[in-house]
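A single protein chain has been omitted; all remaining protein chains appear in their positions.
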Amino acid sequence: MYRHNHYSLMRSLLIGRFQPFHKGHLKLIHYFLKKDYEIIIGIGSAQKSYTYTNPFTGGERYLMISQSLEEKHCHIIPIPDINRYGIWVSHVTDLVPPFEMVLTNNSLLKELFTREGYTIQETPLFKRKEYSGTEIRKRMIKNQDWQSLVPPPVVKIIDTINGIQRTKHLSSNDK
Amino acid sequence: MYRHNHYSLMRSLLIGRFQPFHKGHLKLIHYFLKKDYEIIIGIGSAQKSYTYTNPFTGGERYLMISQSLEEKHCHIIPIPDINRYGIWVSHVTDLVPPFEMVLTNNSLLKELFTREGYTIQETPLFKRKEYSGTEIRKRMIKNQDWQSLVPPPVVKIIDTINGIQRTKHLSSNDK
Amino acid sequence: MYRHNHYSLMRSLLIGRFQPFHKGHLKLIHYFLKKDYEIIIGIGSAQKSYTYTNPFTGGERYLMISQSLEEKHCHIIPIPDINRYGIWVSHVTDLVPPFEMVLTNNSLLKELFTREGYTIQETPLFKRKEYSGTEIRKRMIKNQDWQSLVPPPVVKIIDTINGIQRTKHLSSNDK
Amino acid sequence: MYRHNHYSLMRSLLIGRFQPFHKGHLKLIHYFLKKDYEIIIGIGSAQKSYTYTNPFTGGERYLMISQSLEEKHCHIIPIPDINRYGIWVSHVTDLVPPFEMVLTNNSLLKELFTREGYTIQETPLFKRKEYSGTEIRKRMIKNQDWQSLVPPPVVKIIDTINGIQRTKHLSSNDK
Amino acid sequence: MYRHNHYSLMRSLLIGRFQPFHKGHLKLIHYFLKKDYEIIIGIGSAQKSYTYTNPFTGGERYLMISQSLEEKHCHIIPIPDINRYGIWVSHVTDLVPPFEMVLTNNSLLKELFTREGYTIQETPLFKRKEYSGTEIRKRMIKNQDWQSLVPPPVVKIIDTINGIQRTKHLSSNDK
Partner (left out) sequence: MYRHNHYSLMRSLLIGRFQPFHKGHLKLIHYFLKKDYEIIIGIGSAQKSYTYTNPFTGGERYLMISQSLEEKHCHIIPIPDINRYGIWVSHVTDLVPPFEMVLTNNSLLKELFTREGYTIQETPLFKRKEYSGTEIRKRMIKNQDWQSLVPPPVVKIIDTINGIQRTKHLSSNDK
C-alpha cells in the first residue's frame, strides 16, 4: 500500500501548532529521537498568525523549532489548515514524506489516522500544566516568567520580533 | 523593517518546483553553501502532483531534496500556490523564516521581490539543457538515460514510487 | 424567469445537515411525497465531518438517506458550504435541478430564498425534542437509546462505521 | 480497511463530466447494471458551466442523467473540482457512499485510485467518435443532428434551457 | 519603497465593516476630510451578509456610504476577508490605491500595518456607545429609535431593502 513507506521503518509524524515551541515539545522530540525514530514535525495551522491563540507566523515557528533542534535531524514541515477533516489526512500525506506512525494523544487525530491504516503511538506528557502554549501566552501578557518554559533560542526569537508586545496587543484586541 | 531579518546576514531563498530535484539544483545549492549562505529551499507549487509537468507530490519532492542533501544544513519548506502574484511574496514570507536575499534568474520573481525591498542574486547555470526537469521527464517516457541527471537518492525514490510508470501514464493522459 | 422551472410544478427543495438522518426527517419527506411533491434533498455542509456536531461524512449521510428511502423517488444532492450567504442561493441552484418551492421553517433560509423569488412552504414538526440530531448524538455518547429515533438502515450504517465510538471520541475532543 | 465497504460487494464508481449526458454514457450504465453492479455516477467538474467545453450546470446535468435513467437505481452525485490530484481521491470518497471498484479507462484515474487500493475495471466503448460530448457540442453549433446521440429527455431539457443558443454563444465567446 | 506612494502625501486608509454605516463613521470622515486627507474607505468583510452581526451585503454598504458622502471625494473599496492575518496587509494594498497612513485605534491593525512600515494615526471617538453598529442593530430588533444614529440616506436604504425585518429574522435565527 502506498502509505506504508518503503524508506524507513520508523518515520513518524508529530503535529502541533507550536504557539510557541516549548520545552514540553522539545522533550517529546528528544524522547523519540533516542528511540531512533525519524521524526516529521508538522507545523499545524501554518497559515495562522496574529491572533491571541496563534500569535506567531508559520515562518517564525519554523525558526523556533529549527534553532532549538540544531544538529538533531528532523523534518519540519508547515501544514496549512484545509478545514475539512474528511480529507485532512490525505492533505497531510500529500505534503510530507511517507511515514508509518503518528505520535499523538489527541482523539480526533487517532480517529482520522487509524481510519487510514496508520499506527498510533501515545506520547508521554512532560509537566503539561506548565509546558503549554496557553500557559506561556498567559504569562507573557502578565509579565510573568515564561522564558524558563521554552528553549533559549525561542526566547531570543520572540524578543527579536517583539513577540511579547504583539501577544499583549492581540490579547487586548480579542476582548 | 520587518523583513530585514535580524538573525543572519546571509539567509537566502531559492524557489523551484523540483519536478524532479536534479543535479543542476544540487550544484547550485552547493555553490551557495560554499559561500556560507544559509539556504531556504522553497518547494514551489507544493500542492501540485499527478500531472505530466508536475508528476511528484510535495512530500515526494521534499524527500528527494532532503535525502540528496543529507548532512548539509538547509531549510526545505513546501510553498503551496496562492494564484495571485500581488500577494505572493507576502504568502512566501509568512511561511518561511526571515531572509534577505533571493537567488533567482526569473524575471517575474525579480520584479516581485525587488518591489518588496529584497536583494536579488543571479544564479550560475549548470548544463541547463540537460539538468532540466522537462528534459528528465522526456527521457523517462522515452526510456532514455535520466538517472545520470539526478542525485542517486532521487533515482531510488522515483524507483520506489514507480515514478517512471506514473510519468508515462500522465504523459499519455495529457494527449 | 430561469428559476421558474418548466419541468414540474411541484419540484421542491429540502435542506438539512442530517447528522444523522432521523425519523423526523423521514416523516417529513413522506408527508410531502404523499402530496405528490418531487423532492430534492440537499445535504447541507456536505464537506463537514469528524466534529461532534457534524460527525458523519457527506457520503455516509447520502447512504443513510438513500437506504432509508429505498423505492421512493427523491433526489439526494450534497451541498458543500460556500460560507457567504449573499451568494448561497445561487450556489445551491447551480448544483441542483430547477425547483420552485423551498420546504423550511428556518428564518434565514426563508429570507434568502424569498429574496430570489422562491415560494416558501412551512414544514410540520414531528416530536421535535426527540427527533433531533443534537438529541441523538447526546444519547449516543451516554449509551442511551438512540436507535429508536432513526430508521433501521441508519442504525446499521452507524454500526458498520463504528459511528458511536467516533462520536464519543469527537465529543471528548471538543472539551 | 475503511474504504472496503461493508454494504455491497459491487458498488462501483463511474465519473464523467456529462457535457451533455449521451447514449454512450447510457449504454455503459446499462451494461454494468445488467451485471448487477450498484453504480455511483459522479458528475465531475460539477461547479463548472457556461464555457464552451462545459456549457451545462451541475444541476442541469443531474437532471439529464436522472430523467434518462428513470426507474433504474443509480446514485447521482455532483463532485466539484478540488484542483489537487494528490488529495482528489480522498475528496471523492468523502462525498460519495463507500465503493470498491472504479469503472474507467482513463490513465490518470487508474493511477490515482490504484494507489489508494481500489480495483479498476475497464469500460467498453460504444461508437466513441459519435457518442462524445465534443462531437455533440460541435454539431449543436453547426445546426447538425445531435439529437440522435442523446437520450430523448436530454433533448427536451436542452431545448427548455435554450441550450443550443447558449452553446453557440459560448463558442463565439471563446474565439 | 513601493508602498510610499508618489501621488499624494496624505492618502490614508480607513477600514470598517459599516454594519450599518452610521454618524460616528461620517463624523470621522468629515474630521479627516477637513484636514485635506484623501481617504480610502475600505469596506471590511465585504463578502459577509445575512448574519446578525453582518446583516448587509457589501453592495448595500457601498451604497450607504456613497449616498451619505455625496459630493465629498472619497474612494470606497470593498475588501473581502482573506482569513489569514499574516498576508492581510498585502491583500489590502493589492486592492486599493497606494496610501501612506492608516486611521485606526484597533491594536491588531496597528500591529499589522506598523510591521509593514505604515504610519498609524489614532482616530477621535464620537459618542461611541451610541454611534455603534452593535447598538444600532439592537435598537432595530427592539423597535427603538435607531434612525437618529445614521445619516438620512442610510435610513432610506435600510427601509427599501426591508433591513429591519431582515435583521430581526437573522437575530432570531442566531438564537
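A, B, C, D and E label the chains in the order they appear, each numbered from 1.
The rule is short, and it goes like this: a residue touches a chain if its C-beta (ideal position, glycine included) is under 8 Å from a C-beta of that chain, and two chains touch if they have at least 3 such contacts.
These figures come from a predicted structure and were not determined experimentally.
Which of B:K27, B:R84, B:K138 or B:K156 touches the hidden chain is settled by the complete complex: it is B:R84.
Taking the complete complex into account, D:S49 is the one of D:S49, D:S66, D:S90 or D:T104 that touches the chain left out. What chain B contributes to its contact with the hidden chain is residues 84-86, 106-108, 110-112.
Within the entire complex, the positions of chain C that touch the omitted partner chain are 1-2, 84, 86-87, 89-91, 94, 115-117. Against the chain not shown here, chain D presents residues 47-51, 57-58, 166, 169-170, 172-173.
Assume only the chains that are shown with their structure count from here on.
Taking the options A-D, C-E or C-D in turn, the interface that duplicates A-E in more than half of its contact pairs by residue number is C-E. Taking each chain's centre as the mean of its C-alpha atoms, chain D lies 46 Å from chain E. In chain B, the residues that reach two or more other chains under the touch definition are 47, 49, 57-58, 94. Viewed as a network of touching protein chains, the structure does not reduce to a path, ring, star or complete graph.
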